[in-house]
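For this view, one protein chain was removed and the others were kept in their places.
Labels run A, B and C following the written order; every chain starts at residue 1.
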Amino acid sequence: MMMTEYEPEEIARGEARLRWARERMPVLAAVRERLKKSGALKGAKIGMALHTEAKTGVLALTLREAGADISLTSCNPLSTDPCVAAALDAKCDIACHAKKGQTNQEYYKSLNKVIDFSPDYVIDDGADLIFMLHTKRKEKLSKVKGANEETTTGIVRLKAMAAEGALKFPVISINGADMKHLFDNRYGTGQSTFDGIMSSTNLLIAGRKFVVAGYGWCGRGIAMRARGMGARVVVTEIDPVKAVEARLDGFDIMQMADAAKGADFIVTATGCKDVIRKEHLKIINDKCVMANAGHFDNEISKPDLEAMSKSTRTARENTTEYSLKNGKKVYLLADGRLVNLAAGQGHPVEIMDMSFALQALGVEYLAKNYEEMDAKVHEIPKELDTWVARAALKSMEVEIDRLTKEQEKYLNEWREGT
Amino acid sequence: MMMTEYEPEEIARGEARLRWARERMPVLAAVRERLKKSGALKGAKIGMALHTEAKTGVLALTLREAGADISLTSCNPLSTDPCVAAALDAKCDIACHAKKGQTNQEYYKSLNKVIDFSPDYVIDDGADLIFMLHTKRKEKLSKVKGANEETTTGIVRLKAMAAEGALKFPVISINGADMKHLFDNRYGTGQSTFDGIMSSTNLLIAGRKFVVAGYGWCGRGIAMRARGMGARVVVTEIDPVKAVEARLDGFDIMQMADAAKGADFIVTATGCKDVIRKEHLKIINDKCVMANAGHFDNEISKPDLEAMSKSTRTARENTTEYSLKNGKKVYLLADGRLVNLAAGQGHPVEIMDMSFALQALGVEYLAKNYEEMDAKVHEIPKELDTWVARAALKSMEVEIDRLTKEQEKYLNEWREGT
Amino acid sequence: MMMTEYEPEEIARGEARLRWARERMPVLAAVRERLKKSGALKGAKIGMALHTEAKTGVLALTLREAGADISLTSCNPLSTDPCVAAALDAKCDIACHAKKGQTNQEYYKSLNKVIDFSPDYVIDDGADLIFMLHTKRKEKLSKVKGANEETTTGIVRLKAMAAEGALKFPVISINGADMKHLFDNRYGTGQSTFDGIMSSTNLLIAGRKFVVAGYGWCGRGIAMRARGMGARVVVTEIDPVKAVEARLDGFDIMQMADAAKGADFIVTATGCKDVIRKEHLKIINDKCVMANAGHFDNEISKPDLEAMSKSTRTARENTTEYSLKNGKKVYLLADGRLVNLAAGQGHPVEIMDMSFALQALGVEYLAKNYEEMDAKVHEIPKELDTWVARAALKSMEVEIDRLTKEQEKYLNEWREGT
Partner (left out) sequence: MMMTEYEPEEIARGEARLRWARERMPVLAAVRERLKKSGALKGAKIGMALHTEAKTGVLALTLREAGADISLTSCNPLSTDPCVAAALDAKCDIACHAKKGQTNQEYYKSLNKVIDFSPDYVIDDGADLIFMLHTKRKEKLSKVKGANEETTTGIVRLKAMAAEGALKFPVISINGADMKHLFDNRYGTGQSTFDGIMSSTNLLIAGRKFVVAGYGWCGRGIAMRARGMGARVVVTEIDPVKAVEARLDGFDIMQMADAAKGADFIVTATGCKDVIRKEHLKIINDKCVMANAGHFDNEISKPDLEAMSKSTRTARENTTEYSLKNGKKVYLLADGRLVNLAAGQGHPVEIMDMSFALQALGVEYLAKNYEEMDAKVHEIPKELDTWVARAALKSMEVEIDRLTKEQEKYLNEWREGT
């Protein structure tokens, strides 16, 4: 299946990373047993577009071991771990088309290869693969029985598609699961964003003015960890309820036009574009470091940055210096792509264990139920969410209380009051 | 309207407290202007059962000044501020039947007086008033056009009623509003629980083992503040998703049978009964302090406590010492009733400003729409939630970002990807 | 010994408070056993000026039970708990001259009574008693063998005295002990300041701009707890090292002239006077709440406040409203005196257990060593500090590691390197 020549050392490193991750993903291990037993995915063809690194590899292996055929590529031109890709492709019987540091053209070429595979099920992250199936690759559309979508950004796109009647197969919102967005977006993004920033800059977080754009699940994870590292955190929001919440969580809340002044770091996590644009770039501090933790690389406007700069250079690995015409130098990490993946190692293993357990259970659910499912965005069933939560607690060796019979009765009863 | 003799000093103190609160409730002030302008509540008869203290008084005054007639009592035998009750009754043209330290019999007598008043609208907290209207006082039921319910516990009861077809008028879930449960339950209960505990005990929180039963909005507020005061916090839960969440928020999570061992404080906020019962009382530490922050006083089983004690005495104001037969002494604050209200001063003023703005807007909404509303639990319209959030931000002099046109368009568009 | 008539109920309440505190002061209980055994204080006359409330009462009882005669008054006109004073005076064989709410004249009268008693040893807090002995009451000076001083403020005064050669007996700096200032000033003041503020105002801390003047041990305790309650905390300092420290702890640091703008709360803990003065009062926010947690009531300039006001009134218990001539209303808690004592219940019991254990051990040390001690400020011996720490750990049932012999040897050895 291997189409590329890999260095043996690269493969060996990838295998070690896969092993490290696999040994630390007990929930996915439990799913693996479940799928092997149920046989629901035997012979299924699954096309995957996910950040291709060790944890994703363990998901792909899980599906493979459950009997599915896999074609995998990355959902982002910069987020591939080439060693893991090599090991999957060369040693694991998985067709892996992801490469590190792709151009946009190469990126789309890899997506096309996954579509060429004619998948029954699609696992997507950001909905690029699903979108291509609905536009340039319509000939493969009818084969697809259903898809999972991993991220907020993708769900927004898919709901817009569904609202226009453009969506042609059922999609499960993995992101909608509590065990995904409460954890992956918050604790996952929270921690890994700092892995990316600290690795790239070696700069102090404590005492710095750290601006977080967006107080959704990702944004509050980042804000929480920025505070945990000692930063003076400022939050920007467009939703008044979230704004009050950020304020009562003890953060300063202001418009970006004010927040950007004097900022040492600005991190975006909004799912919207042009959050940092010309008007903000005009006023930001000399030496300000900017990074994006949202899905697409358009939250910080690179066109505006480039238009305002007289030159750019690589200041450190993953760190581009823009020398602005006004004499200031500002820095963009990982080319504005997901800083935790493109400059770090992605979410911690244990977080992806839960998210990817949901992915695998989601495909199993599609396989069993796709015929009854409308072509729209579906929430993942609550019992799968709970299944994952119980498996996660078990892996932590935690036992929690259960209601007594009297308590259950009481909670269903409305006659008992003061 | 005054049926009771009050001490002039009591009235004066109540007036001062009302004034203090009123000056610090800018959102409710904005609602007041809105209601005066709309005239929607002119002549309406409103029966209220809410913890009768200064902030509640300002809500009652708001409705009164909007043209409504008010009959008010407390929703809890121990939560009345007698000075405020006196001032409302004697000076503010509001029929106030709340008294401090009622027996259960007196409590129900006061509720009956509110029902005698034949209200058009009911504002309830815990649903005792609504329940009486549906059982012992059915003759007044037909007059009621709709109600608001303040609290999680009440909503649980009312949904159970509605599920059985027993609910006879529409009820708005104030608790369901983001601007209520995200704030009142979390930051309100969080802070005021410590006001109650610290006032009652003068004990150190830092370094103590502090057990919080329940990781709902109230429980996480308490856990967050307990940590903020330096405690070593342990959480108990029955919901596995919330349990994982508590754990990843850095709390120990265990069964109460383990958590109770060595606990210095145990606070319940579950909405369920018998959370602390015989089996736990057998193993708790000498000198353990227990308090309840849930709606009803049955979360810590007083029957079990009494059965296991050889004697009780008042150790300090609001603090009952139980001398257990096993030789230990344990302490129950505020007789197991809401510790923040019965031993403290209730939620901070600014929190109730938002919650009560929603109450007033809820009654206005009922007055305008009750004819189209089914006899079930309704969520409060999102735009009222947003209205309150915007008013709160304005009172804090905070301005937040708004989407540009390009951004709005982008968010409604699904064709733009990587 | 009782010179005053007390209400029986007052005495009973005081006895209950003394009992509550005593049962929660295990370190002082261990000191009590030690002193009874050593007999070092048998027959000694001890004059005490300490905030007279329950924990102080337990210290006085400890010394009394060790055989000393005690004459006690408060070290602050507003910090006395009258019930405890009554119980001590009427039932405990302790001459207690402290009264609640004294004028400055009455305050000094009470201090004089303690001096009339001709003490061998003095326990002081703020050094007013020691100062009087060196100025107006020199006739009693020669009798005094030594003293303890409790607080930073007092130590600053005494060192200034010693530097001028004016100090005539040895003084032990209790404040200098790690087990005092690391705990009492930080965790004690931190928690009890919020007890005082929340009781007095019922205002929300979360999201508010909370200014702490001073980042010494007290100030950092307050700042830490303000953050723990969700405030947006700003710190002011005059020491550049502490200023950098506050900043890297994540606090905004600025000059008071900037910090005061828009502040919701300002709390002083500097040991200096006029920290809030005319220039700051001119710019503070309408409704700003001010409180002092430093020893003397001159940190917030009351003369300036009064000169700038057209009227004052009691807005709530312990809360004075100043109507400024510029139309704003601002609030001073507890008349600018220690807010945790004058508007709260003072430090948590367990904190004072450690501080007062040091006081008792300090007097024992004086009794054994005063003849060899110079008339200057002495640090308390390290082994007494450690004794208290070990007793505190024992009371928490905590066991800690001990060095192995190899480790001890290693730490004394300089030859082992890389």
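Observations on the structure shown:
In this text, a residue touches a chain if its C-beta (ideal position, glycine included) is under 8 Å from a C-beta of that chain, and two chains touch if they have at least 3 such contacts.
Because the structure is a prediction, the values reported are computed rather than measured.
Considering the intact complex, the chain excluded from display touches A, B, C.
Of the candidate positions B:Leu63, B:Cys96, B:Ala206 or B:Val289, contact with the hidden chain is made by B:Ala206.
When the omitted chain is restored, the residue from A:Met229, A:Ile283, A:Leu324 or A:Leu411 that touches it is A:Met229. Only one of C:Cys83, C:Ala127, C:Ala291 or C:Ala315 touches the chain withheld from this view, namely C:Ala127. Touch with the chain omitted from the figure is made, among C:Ile253, C:Val289 or C:Ile380, by C:Ile253. Touch with the chain omitted from the figure is made, among B:Asp120, B:Asp195, B:Asp249 or B:Asp274, by B:Asp249. Taking the complete complex into account, residues 204, 206-207, 227, 230-232, 247-252 of chain B touch the chain not shown.
Residues 75-77, 104, 107-108, 126-128, 131, 135, 156-158, 160-161, 164, 166, 178-179, 182-183, 187, 236-238, 240-241, 243-245, 247-248, 253-256, 271-274, 296-297, 354, 385-386, 389-390, 392-393, 396, 398-404, 406-407, 410-418 are the ones on chain C that touch the missing chain. Counting over the whole complex, chain A has residues 16-17, 19-21, 23-24, 54, 187, 190-191, 194-195, 198-199, 202-207, 224-225, 227-230, 262, 287, 314-316, 344-346, 348-351, 396-397 touching the chain that is not drawn.
Here is the rule we go by: only the chains that are shown with their structure count from here on.
As a whole-number value, the distance joining the C-alpha centres of chain A and chain B reads 38 Å. Averaged C-alpha coordinates give centres for chain A and chain C that are 52 Å from one another.
Within chain B, contacts with two or more other chains are made by residues 187, 396.
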